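Comments concern the structure below.
Just one protein chain is left out here, and the rest sit where they should.
So that you can tell them apart, the chains are marked A, B, C, D and E in the order they are listed, and the count of residues begins at 1 in each.
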Amino acid sequence: MRVSSGVPGFDEIVQGGLLKDRLYVVSGPPGSGKTTFSSQFITQGAKAGENCLYVTMHETKEELMQDMSGYDFGFDQVMASGKIQFLNLMTDSGKRTITQFGTEGGLTNRIVAFLEQQDIDRAVIDSTMLLQHFFNDVSDEITGFLSALKQTGTTVVLISEMTDPSSYADEHYLAHGVIFFHNYLESGGMTRGVQVIKMRGTAIDCDIRAIDFSDRGLRVMPDTKVEA
Amino acid sequence: MRVSSGVPGFDEIVQGGLLKDRLYVVSGPPGSGKTTFSSQFITQGAKAGENCLYVTMHETKEELMQDMSGYDFGFDQVMASGKIQFLNLMTDSGKRTITQFGTEGGLTNRIVAFLEQQDIDRAVIDSTMLLQHFFNDVSDEITGFLSALKQTGTTVVLISEMTDPSSYADEHYLAHGVIFFHNYLESGGMTRGVQVIKMRGTAIDCDIRAIDFSDRGLRVMPDTKVEA
Amino acid sequence: MRVSSGVPGFDEIVQGGLLKDRLYVVSGPPGSGKTTFSSQFITQGAKAGENCLYVTMHETKEELMQDMSGYDFGFDQVMASGKIQFLNLMTDSGKRTITQFGTEGGLTNRIVAFLEQQDIDRAVIDSTMLLQHFFNDVSDEITGFLSALKQTGTTVVLISEMTDPSSYADEHYLAHGVIFFHNYLESGGMTRGVQVIKMRGTAIDCDIRAIDFSDRGLRVMPDTKVEA
Amino acid sequence: MRVSSGVPGFDEIVQGGLLKDRLYVVSGPPGSGKTTFSSQFITQGAKAGENCLYVTMHETKEELMQDMSGYDFGFDQVMASGKIQFLNLMTDSGKRTITQFGTEGGLTNRIVAFLEQQDIDRAVIDSTMLLQHFFNDVSDEITGFLSALKQTGTTVVLISEMTDPSSYADEHYLAHGVIFFHNYLESGGMTRGVQVIKMRGTAIDCDIRAIDFSDRGLRVMPDTKVEA
Amino acid sequence: MRVSSGVPGFDEIVQGGLLKDRLYVVSGPPGSGKTTFSSQFITQGAKAGENCLYVTMHETKEELMQDMSGYDFGFDQVMASGKIQFLNLMTDSGKRTITQFGTEGGLTNRIVAFLEQQDIDRAVIDSTMLLQHFFNDVSDEITGFLSALKQTGTTVVLISEMTDPSSYADEHYLAHGVIFFHNYLESGGMTRGVQVIKMRGTAIDCDIRAIDFSDRGLRVMPDTKVEA
Partner (left out) sequence: MRVSSGVPGFDEIVQGGLLKDRLYVVSGPPGSGKTTFSSQFITQGAKAGENCLYVTMHETKEELMQDMSGYDFGFDQVMASGKIQFLNLMTDSGKRTITQFGTEGGLTNRIVAFLEQQDIDRAVIDSTMLLQHFFNDVSDEITGFLSALKQTGTTVVLISEMTDPSSYADEHYLAHGVIFFHNYLESGGMTRGVQVIKMRGTAIDCDIRAIDFSDRGLRVMPDTKVEA
C-alpha cells in the first residue's frame, strides 16, 4: 500500500507514493531541502488522519514552525491539530534526553516501544548525525537501530547528512528507500534536484529531477531532468 | 560443473553459468541490483531442486518477499516450497543472534557446520557490512571465514557493499568470482550495468553489460556494452 | 523580524536581512573576509542600539581595531560607545580562560547564561577552530553548544574555518544559516565571492556574488554572479 | 643466471628471463592474472627439474588445480609429478597454521629454514594480504621477512594485492623486481596488460604490454604496447 | 607603521611594507624560497638598526651563512654586526634544547619573555614542523603559542611547511598575514611565485607574482602575474 509523500510531483516518480511501514533515508548537503521535505511528509500524514511523530535533536517546535512559516502547505494547522507529536531530544541547556520515550533500555528499545504503543503511522527522525550521540558504539548499534525501525509498523523518514554523493553510509544500504537532494557547487553553478537512489519494491529510474521552493513548499518537476 | 545464475542473460557472459561450490562476491552501491540478483540466484536453485539458504542480517522474510513481489520470477512460490531456509540474524529488537547455526564456536565454525550438516547446495549471505558485527577482530577473522566458505560444498553468493569501483576489499581478492553492479552518478547521468571482474576457471572479458529491471526481474543484455 | 547585516549589498540577497535570534555560520579560507563581515555585523547592531558581544579566542581589542582601521564603517566609534563588549578568551601568555562568562558549569552553560543575563541582542563568536579547546569531547559537546545557542534570544554569527567547500561540518548542518566566503586558488586565478548556502525561513538562491573590499569595508554586488 | 618465467612472451621483455634466487613481487587488482602467472612460473620450474614450493593461505590444491584446468600449460602433470610441494596455511575451519614449516621461531625463521633444508629452487607465496595475519607487528616484521627471503637461494614470486598503481608498499621498494598486472576500469573500458616496474640487474623499459588468456594460459605480447 | 620586508618588489604588493609587531606565516614546499625570504627579512631589520632574532631548529649559523653566501644582500655583514641573535634549538647530537630562552615555564612562556626582555623588534622562527617537538599536545598548545606571539611587540615571520595550497593549518587562520611561495610540479612544468593570501589591515589582491633568485637574492616582480 502506498501513501503520499506530501511533496507535489514526488509521488509521480515513485509509482504513486511511498510504500507504507518502510524506512526511507533522506540525504543531502546543508540547505538542500531535507527538512522541508520532511515537514511536508509529516504534514501529509496528519492531514490524512495518521498518528505522526517528529523527533528532532537540535530544534524547538517554535523554530521549526517559524522556518516553515514562509510556506503555506499547512504545517501550522496540523501542528496545532494534535495529530503530530513533536519531541526535541535536546534540552535548553544543550543536554540530551530520551526520557520522552520511556525509561527502560537504550534508544533502540525505547523508540521501537514508543512507536508501537502510540501506534505511530508516520515519523520523521532528524538526524543520523545527532543520533550517534545516543549510542555508546555507533557502528555497532546503528545497524540494530535501523533493522529494528524497519520492522515497526511505521513509515519512517530518517534524515541523514551526507556531503559526497559517491560515498554511502550504513543507512543507505539498509534503508528500503534512499532519496538524495542535490545542492552542490560545481563548475558552472549550483546543481539542485532530487534523486531516488533506491526504492525497494518500486520501479524507479535514478535520474535527477529539478526541484524548486515555491510558496507551497518544495516541489518536484517529474518531467524536468537535470544533469549531475 | 556449471549451474545457472537464474538471471536471464547473465549465464551467457560466464561460459554458461557459475561453477558449482564456489564463492562469489556481488558488490555495488545502494539500489544497484545486488538483492534482486541474489533473490533470482536462490530462486533458480530452489527450482532446480537444490537445498537453499538465504542468510540476512537486517531483513525479515516478509519484507524480502514484499520487495520481490513486483517481479514474477517465482520467488513467492519457491519461498513457500520449503526448499529455501531463510535466516535473519537480527532479532525484532535489533539484537544479533547466531544460535540458528548452532551453539558451538564462532560464526565461521557454525556456518560451515550448518552448510555441511544441512547439505546446502546454494546460499546467499547478505552482507559483509553486517558480517563484521559478528567478529571480534574483523580483519583477522574475515579471511578465515572466506577461506572456510570456499572449502564447503556450497555455491555461495556473498553480498559486499562497495562504493568505489577502484577500491577492493579482502573478499574481492579471496573470492572465486567477483560480480560488480554499477549505479554511479557520473557526469551525464547514471551508469547502470553489470561487470564480471573475476571468475576463476572461466573465460571472461571485463566489459560492462547493460541491465534492466523488467517484470521478470533483473536481466542482463549480453550484447549491449556500456562505458564506465 | 529581520535585521540588517551591516554589509552593503548582503541584505538584498537574503530577503532584506537576517532573521533575528538565529545562529549563522560564516565560513571560508584565511583572508576571505570572515572577520570583516563579522565586524560590520556587530557595528551595525551597536549603531541600531542593540547590546552586542564580540567573543574572540585569539585577538586583542586593539588588534582588531587596528585591523579594521583601514575601513571607515564606524568600528572605532561603536567600540568606544560601550554598546559592544569585547571578550578575549586567551590571556597574554596564551592560557585560556572563560571566567568572564561566570564560574558555574561548562562553556555552553556559561555563555548561554551570559547572553540571557546581559540581554545580548547580537553576538560574534570567533571561532569554532578555537572553540574546540574549551570542550573535553568536541564531537560530543559541540552539538549541544550549537543547539543551546539556537535557543537563546541572540542573533549569533559564528565563524567557522573551512577550507573545502564540498565538505561540511556539524555546524553547517545545525545552523539556521550558512554564509560562505570564497577565496580559492583555482586554475586561472582566485575566485572571490560570497554564497548563502542555507538560510532557514528565507527564499535564497545559492549563486556566488562578487565582493570587494572598499574604504567602507566589505561590499556585496548582488547583481554580479561569479562562477565557482 | 636467468631462468624462464614460463609465461610466453614475458621473458622477452626481461632480457631473456628472471635472475635466479631473487625476490619478485607480482601485483594487481582482482582478476588481473596474478595467480595464473604464478602457476605458470611454478610449472616451468617443475618442468625444468627444480624443487618447487607453492605456499597459499586461502586455497586448496584441488581448487587451484580446478582453476587452472581450463588451460593446458601442464599444471596437472607437474602437480602430480612430486616436484611441487603445495602448502595451504589455512585449515578447513579457517584457522591459520605454520607448523608445516617447522615449530621453531616465527614465520620468517621457519620459512627461511624450510627453503634451505628442502633446497627449494623456486617458490610462490600467495599473498602479502594474508601474510600479515602471521605477524604480530606487520610493519615491523615484514621488512625483515622480505630481507631474509632475498638472501635465500630461492627464486621467489610473492603475490601482493595492490589496487592503486600509483601507491607503493614496502614490498615494492624492497623486491628485486616488481611486475604489475593492469585490469582497471577506466573511461572507455578495461585496460589489461603487464608492466615491469623494476627489475634489478636487467635493462627494462616500463611500457605496458598487452596480455591475453588463451588455452595455453597467460601470454604476453612483447611488441604490443597499451596505454595506461 | 610599516617596515620593509627586505625583499625587492615584495613591499609594493603589501601597501609599502609589513605592519609592525605582527605575526606573518610564510609557507610553501621545499626549495620554494621560504628561508631566503626570511634571511632577507632579518637582514633588513638589522640594517635598519632593529634588534633581531633568528630561531632555527635544524641548522647551524655556519650552514645558513654558507647557504646565503651565493647572494650579496648583506647577510654576512649583519650576522657579524651583532644585531642578529642566532639560536639553534637542536644540539650537535640531535637533542632539543630551549634553555637559551630561560628555564621557567614552557616554550610559549619562555619565548614571549625572551622577546620582551631582549626587546626584540624582528624575529624569524623556523619552523612549525619542528615546533611541534617542543609541545606535549600540539593541537592544544599551538594556538596559545600563536596568540601569545601576536601580542608581543615583535614583527615575527614564522615558517610553516605546507605542501597543498588548498589545505590550511591553524597558523594560517590565526596569523595576521599569510605569504605563500609556489613551487609545484604541474602539467607543463614548475609554477614559481609568491602569493599574499591574507594581510590584515592591508589592501591586497591574491594574485600570484613571479619571483626569481638573482645575485641579490629573492626578488618579486610585482607586475608579472603567473597562473596557478
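By our rule, a contact is a pair of C-beta atoms (placed from the backbone, for glycine too) under 8 Å apart; a residue touches a chain by one contact, two chains touch by 3 or more.
On a predicted model such as this, the values are computed, not experimentally measured, just so you know.
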| item | value |
| --- | --- |
| Which displayed chains the unshown chain touches | D, E |
| Selected from E:31, E:102 or E:153 as touching the chain missing from the view | E:31 |
| Touch with the omitted chain, as defined above, among E:69, E:117 or E:139 | E:69 |
| Listed residues D:48, D:65, D:148 or D:221, member touching the removed chain | D:148 |
| Touch list for chain E against the chain that is not drawn | 29-31, 35, 57-60, 63, 66-70, 90, 92-96, 127, 129-130, 133, 161, 163-164, 183-190, 192, 213 |
| Sites on chain D contacted by the missing partner chain, in the whole complex | 19, 108-109, 112, 140-141, 143-148, 150-151, 165-168, 170, 172-176, 178, 195, 197-208, 227-228 |
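Keep this in mind: only the chains that are shown with their structure count from here on.
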| item | value |
| --- | --- |
| Averaged-CA centre spacing for the pair chain D and chain B, given as whole angstrom | 30 |
| Set of chain E residues in contact with two or more other chains | none |
| Category of the chain touch graph - line, ring, star, complete, other | line |
| Chain-chain contacts as defined at top | A-B, A-C, B-D, C-E |
